[in-house]
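To start, the structure under review is shown below, and the notes come after it.
Note that one protein chain of the assembly has been removed; the remaining protein chains are unaltered in position.
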Amino acid sequence: MSDFTTYFGAFLGVLFTLAVYSFLYRENPWSRLAEHMFIGSAIGYGIAYDLDWMRSQWEGRWSLTSTGVTAFAFALLLGLLWYFRFSRKYFWLYRIPLAIITGTGLGLAFRTVVFAQLLTQVKATAGIQLVGVDAWTAFNNLLSAVMVVCVLLYFTFTVRQTHPVWKPINVFARYTMMAGFGAAYGYTILTRMSLYIGRCQFLLGVPPYAPENKTFFPWIALLILVTLIGYDLYVKSRASAKT
Amino acid sequence: MVAEGETIWDKLENIDRRILYLLIWIVVLPPLISPIGLPISISPSTVAYYEAIEKLPPGSMVVVSFDFGLSALGELYPIAVATFHHLFSRPVKFAIIATWNEGPIVAKMIIDKLNPEQTYHKVYGEDWIFLGWAPGGEQAMAALGRDIWGTITKDYIYKKPVSQYPIMQHLKSAKDVDILISLETGTPGADEWVRQWWEPYHVPMLVACIGVMAPTVAPYVQAGQCLGLLPGLRAGAEYEKLLGRPELATAAADAISTSHILVLAFVIIGNIGYFAKRRRRME
Partner (left out) sequence: MAWYKRVEIPIIITAICALIQILPYYFTLGASVEDFQATFVNWQMVVGTGATFVGAIAILQLHIPRIMKRRPQWEYSTALVAMFVIMLIFGLPIRELGLGLDNSVFEFLYGNVLTPLSSTMYSIIAFFIASAAYRAFRARSLEATILLVAGSLLLLKNAPIGTAVWPGFGTIGDWLFNVPNMSTQRAILIGGALGAIVLGVRAMTGYERGYLRGGGE
């Protein structure tokens, strides 16, 4: 990469990063520009990847046999039906590719969900190890099984839970869930902070990010700050002029 | 300044959000500029992830799937780099795929950084290959499981038919895979891999995910469907320590500490204000 491309790339990267963060002050032209550029580039990028995959499928698979050519052409024809989503009159045509995709996705998930996410999980709960392990592990294994059962029973809405036996079950299930969601909350904070730290590393040019970022960071931050304050004053003066 | 009728407890409960935001900048930037280097203890799940790769027999076939986009760069990029270092340093073969269309960008960033030909003397197409992306999420996973050649017909870097590469002679479907590593942020991710690769083909799985997703992977780990889990950036720093390659995750460790302590402080301050006000109301 040439020096200009490196510097210009670093400049754009820092500018757009800080433009997004300027939203923290309040919504402003920088953040709006960043938001629109993001949507535009993400859609263009997504389509480019889709088309690239289509071409490689055509060249590498479907164009090799006459049956393949027919099947590919038919798939493309069905693919065109998606665009009747924008027509009230021909909306029924849009449902055909939708039904194919939904049906296949449904079938693929349905065939294994019974084993992978139901029976295996039930088996893992029921098959707890209480013998041959230390007392603490045995206790945790038993506790886990009880917790799973109680939380499942808590969500059993098909039975009216009026009998007194339900009360301790529901209380224990709620405590279990709160402790579990607490753990999930801790990890949520970790992720959000990590993503932010990652951007800070980018701004500071921590390797492997471009060291030029560090040079641009304070200047662009200053530029955005000054323009934000200026924009704020401009909006306020316009508002007071109106009143 | 405390406004009329407003107590210090009210103030404590209603700090302006922009002050909180500024505090976050203040606590995160300094430890990144000059790290303190607090010790990082290694958790059993990180050891399990490390051991699973370390104990792969020579010649094993690994598939690394980028099930994340640019949104998770901050957390998963360091883990992905460390995983690649680990794989390149072992006598195993591996293929890179992506089920998220931004995945190839991240994979390419890592490959450009590592330069495996020179650093590890690994030959493209023989020791490793970058297959690229397939659309459709779970459908793509199912298709890849059954027929990799037919689902991704050309490699990502040279756009040559995958059948021309020596490594691909040993990698035609999920049946040829010894271990799958999913670097993931959500859907499609571990849930879908368990349905499409673990259940039909019993391919062992390792998951490195953003922290948010870690709780949902826990049942798979306990049930033995997933051999190891790296939950988030902290685990990434632990993994770098095990590998002896402190990089981005290690550099971020101190900032993780300061930011977490700040959030904890926010929770405590908010609750002090809340309880003080409640006590006054009761009095």
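Structural remarks
A and B label the chains in the order they appear, each numbered from 1.
The definition used in the following text is that a contact is a pair of C-beta atoms (placed from the backbone, for glycine too) under 8 Å apart; a residue touches a chain by one contact, two chains touch by 3 or more.
As the structure is a computational prediction, the values presented were derived from the model and not from experiment.
When the whole complex is considered, the residue among A:Arg26, A:Arg55 or A:Lys167 that touches the unshown chain is A:Arg55. The omitted chain makes contact with just one of the residues A:Leu64, A:Leu130 or A:Ala179: A:Ala179. From the options A:Tyr45, A:Trp166 or A:Tyr231, the residue with contact to the chain not on display is A:Tyr45. Looking at subunit B, the residues touching the absent chain are 15, 17, 20-21, 24, 38-41, 43-45, 69-74, 102, 104-105, 134-136, 139-140, 142-143, 146-147, 150-151, 156, 159, 200, 211, 214-216, 218-219, 221-222, 231-232, 234, 237, 253-254, 256-264, 266-267, 269-271, 274-275.
The missing chain lies against subunit A, touching residues 5, 8-10, 12-14, 16-17, 20-21, 23-24, 32-57, 61-62, 71-72, 75-76, 78-83, 85-86, 91-92, 94-104, 106-114, 117-118, 121-122, 124-125, 140, 143-144, 147-148, 151-152, 155, 174-190, 192-193, 195-196, 198-199, 202.
In this text, only the chains that are shown with their structure count from here on.
Work out the mean CA point of subunit A and of subunit B, and you get 13 Å between them. Note for the complex: subunit A touches subunit B at residues 24-25, 45-46, 49-50, 53, 56-57, 59-61, 101, 104-105, 108-109, 112-113, 115-117, 120-121, 123-124, 144, 180, 183-184, 186-191, 193-201, 204, 206-208. On the side of subunit B, the complex with subunit A involves touching residues 18, 21, 24, 28-29, 32-33, 71-75, 77, 101-102, 104, 109, 113, 133-135, 138-139, 142, 150, 152-154, 159, 161-162, 191-192, 194-196, 198-200, 210-212, 214-215, 219, 222-225, 231-234, 247-248, 251-252, 255-256, 259-260, 263.
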